[in-house]
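For this depiction, one protein chain was excluded, whereas all remaining protein chains were kept in their positions.
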Amino acid sequence: MFRNQYDTDVVTWSPQGRIHQVEYAMEGVKQGSAAVGLKSKTHVVVASLRRPQVELSSSLRKVFKIDDHLGIAISGLVSDGRSLCRYMRNECLNHKFVYDSPMSTARLVRDVADRAQVATQRSWKRPLGVGLLVAGYDTSGPRLFYNCPSGQYYDYKAFAMGARSQAAKTYLERNSCLPEGELTIETCSIGLVGKDLNFTLIEGQSLQPHLDAYKAAEGADDDAPGDGGGGDAPAATPMETS
Amino acid sequence: MLARPPSHSPALGPGCAGPPLAEASSVSIQYPAQPTAQVPTCGAASFLVDHNAVNAPGRDPSQHTQMPYVTGSSVLALTFKDGVMLASDTLGSYGSTKRYKSFERIRKVNDRTVLGASGELSDFQYIMNLLDELTTDDFCEDDGGMLSPREIWSYLCRVLYNRRNKQDPLWNSLVIGGIEHGKPFLGTVGMIGTHYTDDHIATGFGNMLARPLFREKHSPDMSEADAEALIHEALKVCYYRDKQSINKFQLAKITEAGVSVSEPFALPTRWDYKHFENPSANAVGTW
Partner (left out) sequence: MTIIVPSGTGNVYAGSGTIQHPSWSPYDENGGTCVAVSGNDYCVVASSNRLSTGFSILTRDESKIIKMSHKCVIATANCQADRKTLQKTLQTRHIMYMHNHGKPMSVAAMAQLVSNTLYYKRFFPYYTYNLVCGLDEEGKGAVYTYDPVGSYERTGYSCEGTGKDLIQPVLDNQLKASSPLVLPAENWMTALPMDDAVDLVKDAFVSAGERDIYTGDVVELLIITKDGVRTEHLDLKKD
């Protein structure tokens, strides 16, 4: 990554359609030591390396408890991580005070992501320099999220972030049964709207007949164009980097 | 405790407010027709409104509720084997006027929660607005999440307690019933924030009239039919003895299958009981 004339603030686009300050922040996550998360049917685990930065220092804390049902591992700017940690603890306590119940993992992660997003759209702010692995267990079961400085967040079965995390990611991909490229009811959903038809989402089991029909048609006609004309699915653009 | 007018009337017995018998005829002059109202039992202690306070000259001009206007009477509720049942009449009283006869005091909050209210009915409608906002928020989240009965109960406890802290109470006793993790949930909260859960709950006069019946006959594993019979009996007793009630009831059931609030119905009543024929025969001081 090199300096260029479009990276002096976070509210300026580059002609290539990138916001360099945000990408630099995402690079910052890769500077931190690695953290790994993995989910089973009943549990989530997060782990991080906490090697001292210099020989004579002690190591920094990088996994934090947020509430009884929720914890985070961070990578990148630990100070930003701590401030997010305090925010999340506060949210959980407030929720518990009012509703007498643990806060939903997904909704807390969304709130954090909204905060991160605001910092990418204000000239007087700086994007957060920290990646967040959020492990929680609530009424929807075990959840593992990755929160990115860009304000994006992703729901994962397994994830690794930070310095030299690619090896860990590859290992997790090889050793978990993740869905392949094929279309299944887990990997796609269809929305439909038109004349005399309200917007309808086709998801889950109700999608199965459509997929079966599609596969039957595909098998019958091998010459049919493979996909919507763009060749392979477009490679992840820089903005979507996780 | 509430400051009340001189109590312990010799005619009516201890704890009953009222003038001595000799002055009975002047009562209606001293206390012109006013919306007297019922205060939720698990809030302030009394059912009386201090008219001197309401009419005192130079009173604080703030608009805080000092007394309720249109009120609902008891809400009865109990758990049974696979759910919760709530019942109340559909009356909104303006003092002793039967002002609104088809006011639905039991409402559905979401697919597993029902709220019943006694006390000030405009405050109840305001509370329903608050809950509708929460339900809309849940819908907008689009993650299938929904507040559980306990969460709604807990939320309402905070709302009512905070309003009493502002000296501006929401004048209600609320009953929250629902299904939580497959188990019945039944909770209540009063106008100053007093709250508890129990297997059976009754607000207002129901706490005196219906709860003794519940305590005698209720068991958590009773069948739906038994529970319905019991709550019908309790409704009837409340109707016989509570002046501010009518024979038009609604019954809500919450089970794993969902929420249902019945159409209004009436219960068969008998008024030819011997004690009803000459009610003052055994009560000194009435006529």
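So that you can tell them apart, the chains are marked A and B in the order they are listed, and the count of residues begins at 1 in each.
Criterion: a residue touches a chain if its C-beta (ideal position, glycine included) is under 8 Å from a C-beta of that chain, and two chains touch if they have at least 3 such contacts.
Just so we're clear, the structure is a prediction, and the values are computed from it rather than from any experiment.
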item: Contact with the hidden chain (one of B:Arg112, B:His195 or B:Lys253); value: B:His195
item: Touching residue (missing chain; options A:Arg50, A:Lys96, A:Arg115 or A:His210); value: A:Lys96
item: Full-complex contact with the absent chain, from B:Ser102, B:Thr136, B:Asn165 or B:Ser223; value: B:Asn165
item: In chain B, positions touching the absent partner; value: 1-4, 15, 39, 41-45, 49-50, 52-54, 56, 58-60, 64, 66-67, 157, 161, 164-165, 167, 169, 190-198, 207-208
item: Touch list for chain A against the chain that is not drawn; value: 65, 89, 93, 96-97
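Convention: only the chains that are shown with their structure count from here on.
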item: Between chain B and chain A, distance of the C-alpha-averaged centres to the nearest whole Å; value: 49
item: Complex interface listing, chain B residues touching chain A; value: 141, 143-145, 147-148, 150-151, 154-155, 158
item: List of chain A residues in touch with chain B within their complex; value: 97-101, 104, 106-107, 139-140
